[in-house]
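Apart from one protein chain that is not included, each protein chain of the complex appears where it belongs.
Letters are used for the chains, namely A, B and C, taken in the order the chains are written, and counting of residues starts over at 1 for each.
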Amino acid sequence: MKEKELNRYLYQKAYLIRRAEAAIRADYASDKMKTPMHMSTGGEAIAAGVCQALRPQDQILGTYRSHGIYLAKTSETDAFFAEMYGKATGVAKGKGGSMHLTAVDHGLICTSAIVGTTIPVAVGAAYANKMQKNGKVVAVFFGDGAVDEGVFWESLNSACVMKLPVLFVYEDNGLAVHVPAEQRHGYKSIIEIVRQFNCNVFSSETTDPEAVYNLALQAIGAMNKYQQPSFLRLAYYRYLEHVGTNEDFNSGYRDRAEFERWRKADPVELQRKKLGKWFSEGEITAIERTIDEQVEGSIKRADEAQFSQPQALYEDVLA
Amino acid sequence: MKEKELNRYLYQKAYLIRRAEAAIRADYASDKMKTPMHMSTGGEAIAAGVCQALRPQDQILGTYRSHGIYLAKTSETDAFFAEMYGKATGVAKGKGGSMHLTAVDHGLICTSAIVGTTIPVAVGAAYANKMQKNGKVVAVFFGDGAVDEGVFWESLNSACVMKLPVLFVYEDNGLAVHVPAEQRHGYKSIIEIVRQFNCNVFSSETTDPEAVYNLALQAIGAMNKYQQPSFLRLAYYRYLEHVGTNEDFNSGYRDRAEFERWRKADPVELQRKKLGKWFSEGEITAIERTIDEQVEGSIKRADEAQFSQPQALYEDVLA
Amino acid sequence: MSRLMSYREALNEAMAQEMRRDPRVFVYGIDVADHKRTFMSSKGLVEEFGLDRCFSTPLAEDAMTGFGLGAAIAGMRPIHVHMRVDFLLLGLNQLVNMIATQRYGSGGRFAVPMVIRAIIGRGWGQSFQHSKTLQSWFAHIPGLKVVMPSTPRDAKGMLVAAIRDDNPVIFIEHRWLYDVVGEVPEHSDEIRLDGAKVIHPGSDITVVATSWMNVEAVKAAEILKKRGVGVEVVDVRSISPFDCQTIIDSVQRTRHCIVADNDWTHCGFSAEVAATVYEACMGQLRAPIRRIGFAPTPCPCARPLENEFYPNAVSIIRAVEAMLKLSETDLSHEDFYSYENKFKGPF
Partner (left out) sequence: MSRLMSYREALNEAMAQEMRRDPRVFVYGIDVADHKRTFMSSKGLVEEFGLDRCFSTPLAEDAMTGFGLGAAIAGMRPIHVHMRVDFLLLGLNQLVNMIATQRYGSGGRFAVPMVIRAIIGRGWGQSFQHSKTLQSWFAHIPGLKVVMPSTPRDAKGMLVAAIRDDNPVIFIEHRWLYDVVGEVPEHSDEIRLDGAKVIHPGSDITVVATSWMNVEAVKAAEILKKRGVGVEVVDVRSISPFDCQTIIDSVQRTRHCIVADNDWTHCGFSAEVAATVYEACMGQLRAPIRRIGFAPTPCPCARPLENEFYPNAVSIIRAVEAMLKLSETDLSHEDFYSYENKFKGPF
């Protein structure tokens, strides 16, 4: 892919995430979206970069904080917003909400609100792909809290011993809710530990979507070359509160100054600046307007859509 | 302690374990001991060496394969054999059997038949000791299968981050039931991984109880000095089948030749030879006779003892 | 001396007083010591007792459950807190294979004084992974005590009793109850862990309720009282040991029984209540027992579906009317205040 095109795609993904979440923030107080929101804002480089490195048929799984990967993988907003508003037209007909996004046709298998739970699911999907020899890559996104859980270690170990094509994407914001990693991790460096496994390890603090993209490509390449999983650590700063749509710098567990530092390398702005190399300001604005309109249109349709009928409660329990 | 005395103690422990299990093997076919036996035979150096390094008030926990540590920590055989025979005089009045040994007065907290389950219990006991400032050391024994389980990693991580005085004793026989470690471990070396934690790491392939003792002392010393857990890997060879009292070299998953190699450095014989430096053959035989008599007496009393009364079934459920 | 306080404050006071009384008591769990302090139920504990006795842990429910067992055997009295009972699913191996059996398996040589506080209840479209209750699961296992207090007074008294009890106690708290206010004594008096209680008297029908369903049942009883229907509400409080006698006594008077359990019905606690009442009241019941619970589905997110999923005072009123063959009460002027508003967004 040409650099120009690539960077436009990356910006479209990053901007879409930022824009969609801004829209959620704008309307959340109206109480129409009755679902707990865990915002991706600040982490757009990871979702955009990794998903750009994946092909349409490749698969991803995430957490309750997965607006970003849903939008980056699907570029779809109708079913997305409908799910936020709890409507019948939502990805899960309103049954899942913000924390349970699926998009099977786009390769998003599932996301989950129990920490760590999609990690082994990704390993199983990777096994299925290997058996079916379909060449699909599975990437699973999880946080620095998830590695506290035993299931991370079981899954990592199993994937390594079974030599499965799975990409572990460690989204490191240094916090689990309000507890910093130092208070939860009995070690200095997770990547030094994972290096001891039969696993390719990559790590970066970049907020540049293109840098993430390149690292993800490397990680996938190593996975295929060495026939073993890859582990990709990517640091980022969570701009908003753990759950909810507000800032929380006044609650005492972290400092606005830290935010300001990260804000200087904001992934969306950074990517926008880079576009200047190939696009005029007008062209960039046009790209943004298209996305703005997409988001606004989707929200309007979501708002106007019907809720599922009461009997839908009883449907989809069993096949 | 004088070297002579130390070595006598170590031999007494190792010989007691070997002798007690020989007695179990001799009578198991009679079906009087209706409890699944997982034998320690071959691993006597670990139980004897580590327990010798602990003080009476120190605490231990183990697995279903814990005859060795029970005998090494308590030197007691009456309640032990009574439990094997299921009698009211057993450590758990016959309710626990071979896999559930406790000896609170001697510091054996518990053993468990679910792989990995006593590891976090040890961490909690270490926390209690730290809070009570009683200086007790907790040692938990587990196998190379237990580290497959997430709870091992959760416990290791938690103990390291909480800086707890706990000694992890990794009894490495390279097998979980019949599955070799290579088929279960997605890494080359567990000790290189654990080294990345805030934990002191020690490792040895010795079958010499004295060498184990010295290593355990070092591990405990480091634990106290650096105020963080220690991890002690000790290799050994399981002489008998996974569960049961027989050899199983004809079942195809391992080779008698391997056994023969380890047998040359048999921990009990090795320790016996060393005693020659301080004791005459007659003195050694006298030590052995005392233990033989202890074991025989305990078995006789166990065999003659009563089973718990039927209503005992309903007792001890709640305090 | 009693004062008015919320359920949340009552829990807090129980822990604080017991921690003052007994240095062996400590509180731990994911996020218990952060600035939100488990919906403020552990407020002030870090300040008064320090981070050694009130601390947040790594995200490791399995190990942290076993940790409590070890600490209990080694002489402490831990209180393990789960923000959601759903997270306790990660600790069930320790709970069932270890904690529930260790006293038995040691022939009674040691006890396991440990409290596991688990929060349940509706939130804000939190859907199927943050909405379970599971009291029938815990109660099914010998060696565990299971309680679900529904008033501030019981919250305090039963938590005090649970902390002092030498057995593992699962203490289940519905978050909508947190803002319920009631009289609570200043002293730390224990309230027994094995007693049901009549919380609203009536002579026509018995509604046996658990946890939040008591609030709904009392509301239903108050509305029906206005038309002369006497609904007796029995708060089960203790799921195990289960005090069936209080319930049986009530049903033998009213001869009608509805079980309103804050859970699914199939193989749930409501089945145990029904089976027990039927057995004791053979030939005395005027109608089959009605069991009310969650819809037999995972909990959905969207509000209209969520409203269908959860039973409430109206479901109880309609069930009472059907059982007593009464016409439907006009509820159009009733005010069904929802405590949910206190837990408004995002979680």
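Assume a residue touches a chain if its C-beta (ideal position, glycine included) is under 8 Å from a C-beta of that chain, and two chains touch if they have at least 3 such contacts.
Quick caveat: nothing in here was measured; it's all calculated off a predicted structure.
Student: Using the touch definition up top, pick the residue from B:H178, B:R256 or B:K300 that touches the left-out chain.
Tutor: Checking each option in B:H178, B:R256 or B:K300, the one touching the absent chain turns out to be B:H178.
Student: Which of A:S30, A:Q132, A:N250 or A:Q311 sits in contact with the chain that's absent?
Tutor: Only one of A:S30, A:Q132, A:N250 or A:Q311 touches the chain omitted from view, namely A:Q132.
Student: Per the definition of touch given earlier, which of A:M39, A:C110, A:V169 or A:I193 contacts the omitted chain?
Tutor: A:C110
Student: Which of these, A:L10, A:I60, A:I119 or A:L167, touches the one chain of the complex that we don't see?
Tutor: A:I119
Student: Considering the entire assembly, which residues of chain C contact the chain that has been omitted?
Tutor: 62, 86, 89-90, 92-93, 96-97, 100-101, 104-105, 127-129, 132, 136-137, 139-143, 239-240, 242, 264, 266-272, 274-276, 278-279, 282, 285, 287-289, 291, 296-298, 300
Student: Touching the missing chain, which residues of chain B?
Tutor: Residues 28, 31, 34-37, 86-87, 90, 92-97, 99-100, 112-116, 145-146, 148-150, 176-179, 183-186, 243-245, 251-253, 307-308, 310, 312-314, 317 of chain B touch the chain absent from view.
Student: Residues of chain A in contact with the chain that isn't shown?
Tutor: Chain A touches the missing chain through residues 59, 61, 90-96, 100, 102, 104, 109-110, 112, 114, 117-129, 131-132, 138, 150-151, 154-155, 157-158, 161, 315-319.
Definition applied: only the chains that are shown with their structure count from here on.
Student: Which chains lie in contact with each of chain B and chain C?
Tutor: Correct list: A.
Student: Could you put a whole-Å number on the gap between the CA centroids of chain B and chain C?
Tutor: Distance between chain centres: 42 Å.
Student: Whole-Å distance, chain A centre to chain B centre, using C-alpha means?
Tutor: The mean C-alpha positions of chain A and chain B differ by 47 Å.
Student: Between chain A and chain C, what's the gap in Å when you average each chain's C-alpha atoms?
Tutor: Centre separation, chain A to chain C: 36 Å.
Student: Considering chain A alone, which of its residues make contact with at least two other chains?
Tutor: Each of 148-150, 183-186 in chain A touches at least two other chains.
Student: For chain C, write out the residues touching at least two other chains, lowest number first.
Tutor: If we look for residues of chain C contacting two or more partner chains, we find 57-58, 60, 62-63.
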